[in-house]
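Omission of a single protein chain aside, the complex is shown with its protein chains in their original locations.
What follows is chain A.
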Amino acid sequence: MSRQYKVSACVDRISIPCIKRPVSAGAFVGVAIAALTITTALADPSYNLDGMAGMIHMPSGEAMEDAELAVTASYFAGISRFNQTFQLHDRVSATLRYSRYNHWLDGTDYFDRSFDLRFNVLKESQFVPAVTIGLTDLAGTGYYSNEFIAATKNFTPEFRATAGIGWGRLGSYNSFSDGFDSRSSNGVDERDLFRGSMAGFAGIEWRPIDKLTLKAEYSSDAHILETENLDAFEHKSPFNFGAEYAFNEYVTLGAYSLYGSELAAQLTFRFNPKKPIISTGLGSAPRAVKPRPPYAADPEQYSTVWLEQAGVKELLVENTAKFMETDRIVLEGLDIDGTVVEARIRNRSFMSSAQAVGRSARALSQTMPPSVKTFRIIPVANGLAPTAVVIDRSDLEDFVSRPPGQDQMLQSVAFEEAGPPSDDIIYFEGTYPKFTWGLAPYVRFDIFQPNEPVEWGIGGRLTSKYEISRGWEVSGGINAQVVGSIGDGDPQPVATDLPPVRSNAKLYDAFSPVSLTNLTMDYYFEPQNDVYGRISVGYLEPMFGGIASELLWKPVDTPYAFGAELNYVKQRDYDSYLGFQDYETFTGHVSAYYQASNGFDFRVDAGRYLAGDYGATFAINREFASGWRIGAFISRTNESENDPTGDGTYNKGIVLEVPYHWITGKPTRSTQTVALQSTSRNSAARLRVDQRLYDKVRDNHAENLEETWGRFWR
């Protein structure tokens, strides 16, 4: 791993004085040339009312910082928009928009979901503006449908300008061309992209002081739907004006005058999963690495005569377990000989497995006699132990404080297949059987559903696990909603041609605020090298119970894996207690996984879904070392087009997983998952099993350990 040097950015709220960049030499040549030679925008691009990089209503040519995630809420003319935008990649961003029209054609409220993609085709450089191509409202109703090409140039650190051409909505005002071809009325059809009338838009942004940005733009959106069909407002002028105030690097509030007749406001919250809002170094400090005395100074200490003492291994197990306990690392057992110790651990504290391995190594340095020169640390999860991290004790002692010691340490360690425990392992007393339980609050959101913006519930979740022996466990969970809107109303069964595997989801929520979410007996096993298996029997998820089985092939050092699962399930009663309904079926998939080195994880599952339909699901996740995961999936089956419970041909969704340690700064493996997806679609519905093997196994594989190695010494 090569060493990196990176200069920290100036941040206003930090007390370190910031040094201004020197004025470009071009300033002496002339204002115009000087403007072109300043290539760095000191202010980040801002978000427009559609939640994408832009001015007020119009888009810009810029891209946000890689991995930036923004949530914006805007309001004007009776239209509320909630936008979530994620900079998927340096050049690609996606926006999910949920709009509420207060007065739709029939006088009721209307909720619309739309999805955008943007591609930053040119980065800004000395003489070239940033250029972006955007596709708005893909795979939705098409009410927002437009495409654009926008270019933005920062002329000074405080001033930037944008110009662009739009189609669809953005080609609807003062069109200067009929375009390349005609366009259907709503533009849903992908063949309509960049078709129909074209119009130009432009705008400027000026930042007179650090926290204030003033904007003016010429809009090419005639708002035909809002002005002519809905009579929501009067389009008097194409010019919009606005001011935005940034309270800090995360929160911005904007106020705008739109189209000569309306006022608008927007609140923006932006952050980056790569940069925790709270420093994540809180929690207790690790134990120091205890160096051994130099061999030459005291060779007798390196003798293995201690092995002959009765009960010495048991004592070492006990001492090591106590040292690890301070970090909430559970020592399952040690296999000790005179020069090598193998420690099997369970990480219950740290999101980073590398950090758990590092803390375990520190503990072993405290407890192991000097003759033990190799630590073989094996993280275990659900009885599965895919990887052994082999650490040379001398290197541990040498590199612990030597900057940047993590690089040398990573080069020094080896990742091996762990293999089964030997007969000589000494388990720490109480490892098996072991009963654990927990009671914790939970928050559940069902958001952006077709007819309801937000349904929510807050309650308590009781979980328990009884680990019978290695790989065998019984686990269960009960949710009790204390307050919230989930389950409100009097939902009725939905009649569909497909079996109602998900369409009656609200009946489950409505029956009782208390539900048995899962109760299973699970067996995890490793039938041979690189192959992992799971069999689960019981109440697998809130709507289905039965037997679920899975096999996964995943070598310790490969980025790809293959798996297969076969399940026989029966639909549970709506009360979510112990009874079952009549519907039963086989369901199963074959899966292929690929973890790219740039943080992207791809997976394809093909097979038979719960309703008996056949098809495939493609999922892509952007994963961060911090534990953040932002992903999207899309499914299609032979029944997708005929499924009235869906809102389009494809079953699709977005999933966010937020690690709590990112919020609190203290070590925990807990996460909060927020899924934006249809919860009541029958086609392409897959069994929801928490115990799937891929994520469990690869968490301790070489790729993941290396990705989070920065925390090895922390």
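Some notes on this structure:
Just so it is clear, a contact is a pair of C-beta atoms (placed from the backbone, for glycine too) under 8 Å apart; a residue touches a chain by one contact, two chains touch by 3 or more; residues count from 1.
One rule holds for everything that comes next: contacts and distances are computed from a predicted model.
Hidden chain, UniProt protein name from the list "Carbon-monoxide dehydrogenase medium subunit", "NADH-quinone oxidoreductase subunit K 1", "ABC transporter permease" or "YjbF family lipoprotein": "YjbF family lipoprotein". Contact with the chain that does not appear here is found for just one residue of A:491, A:644 or A:665, A:665. Residue A:710 is the one among A:238, A:260, A:559 or A:710 that touches the chain not shown.
Considering the full assembly, A:281 is the residue among A:208, A:281 or A:438 that touches the omitted chain. Here one chain is not drawn; of A:69, A:96, A:289 or A:486, the residue touching it is A:289. On the side of chain A, touch with the chain left out of the figure occurs at residues 3-11, 14-19, 21, 67, 273-275, 278-291, 319, 322-323, 325-326, 352, 397, 400-406, 599, 624-626, 665, 707-708, 710-711, 713-714.
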